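Working notes, beginning with the structure itself.
A single protein chain has been removed from this complex, and every other one stays in its place.
Labels A, B and C are assigned to the chains in the order they are written; within every chain, residues are numbered from 1.
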Amino acid sequence: MSKVNRPAPAWQIDQWFNTPAALNLESLRGKVIALESFQMLCPGCVSHGLPQATRIRATFAADDVAVVGLHTVFEHHAAMTPTSLQAFLHEYRIQFPVGVDRAGIDGAPTPRTMSAYFMQGTPTLTLIDAAGVIRYQHFGQVSDMLLGAQIAELIREADTLRKSSLLEGDPVQRSQAAHCDEQGCTI
Amino acid sequence: MSKVNRPAPAWQIDQWFNTPAALNLESLRGKVIALESFQMLCPGCVSHGLPQATRIRATFAADDVAVVGLHTVFEHHAAMTPTSLQAFLHEYRIQFPVGVDRAGIDGAPTPRTMSAYFMQGTPTLTLIDAAGVIRYQHFGQVSDMLLGAQIAELIREADTLRKSSLLEGDPVQRSQAAHCDEQGCTI
Amino acid sequence: MSKVNRPAPAWQIDQWFNTPAALNLESLRGKVIALESFQMLCPGCVSHGLPQATRIRATFAADDVAVVGLHTVFEHHAAMTPTSLQAFLHEYRIQFPVGVDRAGIDGAPTPRTMSAYFMQGTPTLTLIDAAGVIRYQHFGQVSDMLLGAQIAELIREADTLRKSSLLEGDPVQRSQAAHCDEQGCTI
Partner (left out) sequence: MSKVNRPAPAWQIDQWFNTPAALNLESLRGKVIALESFQMLCPGCVSHGLPQATRIRATFAADDVAVVGLHTVFEHHAAMTPTSLQAFLHEYRIQFPVGVDRAGIDGAPTPRTMSAYFMQGTPTLTLIDAAGVIRYQHFGQVSDMLLGAQIAELIREADTLRKSSLLEGDPVQRSQAAHCDEQGCTI
């Protein structure tokens, strides 16, 4: 199954930080979602992934793009507890909502949301469109310029969807408008 | 007069580098143009503007975006001759076409294209849409993420124009289309 | 009491990583010591202090300079346990010995060695000369060039001490030789 061009699986979260209420895909429908999956002790996440997520938040309007962190611990579980994460978020001044991915089934090291999104590791940046479809997924480093272009493309699509009132309309029609099949997504 | 949302003035060029033939706006119609105005002895151009132009060229398809340099010398004219520029382009491995802006009228220090575009200094990055309209102009530093988003927006518009066949259609209609709608660009 | 130009206080360490045996000042006498005090969740330590300590280790001969880390946790104690530190050292590939500073007396938040060295925070880099005297202490950022110069100065002094056989000689004479007054330290 392809990682992209399919409906984003539900997030399975044990605990949220930096948000008064739990988030979910449905409540963010209509916005582009930039989902930054990281581990607090992953050097590439600290030097590259998280600062880039912060730049996304600074560049695009909150009405257009929701930046959400996902703490996907698949190694050193005892070292990256929610207690440690909370101090990390404070010290690194991460201000967007961050959810703690639920531990894997039957003690599997990879947590559940990470598995459901077929992520290879951390950092992974997933872009979910306004209709809730995974459109891009980048493992490791991706340039700011390419990312800016992809987000702008999804914002433009969201505007088109919004104008055509399809977001509030019939789910089947909405799904057709998004045109996501195995070949890709078009509107 | 506004710098943006008006037809891009013609380029007044004495000499071209990195291209077999002179370029002009008409021959690039249908593509987004990223026009990088620089001076070879401007530190911000060397450290920021020109590398960013090179990243634009590497990120977007040549069919979608044309990257063009404009050597807009407004100081130290004797130090930044075409001979010096040629060596500079060679040493810095600048591979996109670069035109030498024509000296100002009656000995004015600011060259002609730079004046016609109301540029404040160097580096200046101007984005011209597929219909030949100046849409964005950045003096100094602009982030890769924002720039990527703006270019993607203009590419998407060019696609729409192309699909509606307006580019090949009646110039008046094209001009009306290009000059945007209620939400978009007006002069 | 001055932070520098006095004998380095003994290290009070609960646990060592990256070394088969506990380290102490006496066993390193004769070498310059670069003591990097850090917290694993301190951004400046991760981006600046620890990479600089690694560069010290790569630049100078191990016979001349011993690089030693000191985990001086004075906040978020529950988040920066030895278990978390071990994973951190692994992920960031820190290869020099690191000691865990002992918790403060009577529950004081600042750990004992950190207090004894009058450190203001993290990162702090302390340079201890071959005779065991604190000679420089830098809180926050210090340039590689200045640090390289200071370490070279202390190595040169150590060579002089070694040639004059004072290191193996009478402790009183050695102490006098190493001694520092208001004008500074001379040998």
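Quick note on the criterion: a contact is a pair of C-beta atoms (placed from the backbone, for glycine too) under 8 Å apart; a residue touches a chain by one contact, two chains touch by 3 or more.
Source: prediction; values computed, not measured.
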- Please identify which of the visible chains the hidden chain touches across the whole complex. B, C
- Task: Among B:Leu28, B:Val46, B:Ala103 or B:Ala116, single out the residue that touches the unshown chain.
- Result: B:Val46
- Query: Which one, C:Ser2, C:Ser143 or C:Ser164, makes contact with the chain that was left out?
  - Reply: C:Ser143
- Task: Over the whole complex, note the residues of subunit C touching the chain we left out.
- Result: 55-56, 59-60, 143-153, 155-156
- It is residues of subunit B that touch the chain not shown, namely 41-43, 46-47, 75-76, 78-80, 83-84, 86-88, 90-92
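Just so it is clear, only the chains that are shown with their structure count from here on.
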- If you walk from chain to touching chain, how few steps can bring you from subunit B to subunit C? 2
- Item | Magnitude of the superposing rotation for subunit A and subunit C (Cα, nearest 5°) | 180
- Over half shared or under half: which fits the residue numbers at the contact of copies subunit A and subunit B, same or different? same
- Item | Centroid spacing, where centroids are CA-atom means, of subunit B and subunit C in whole angstrom | 54
- Hey, how far is the Cα centre of subunit A from the one of subunit C, in Å? 42
- Task: Could you grab the centroid distance between subunit A and subunit B? Build each centroid from C-alpha atoms only and quote it in angstrom.
- Result: 35
- Task: Would you mind listing the residues of subunit B that make contact with two or more other chains?
- Result: none
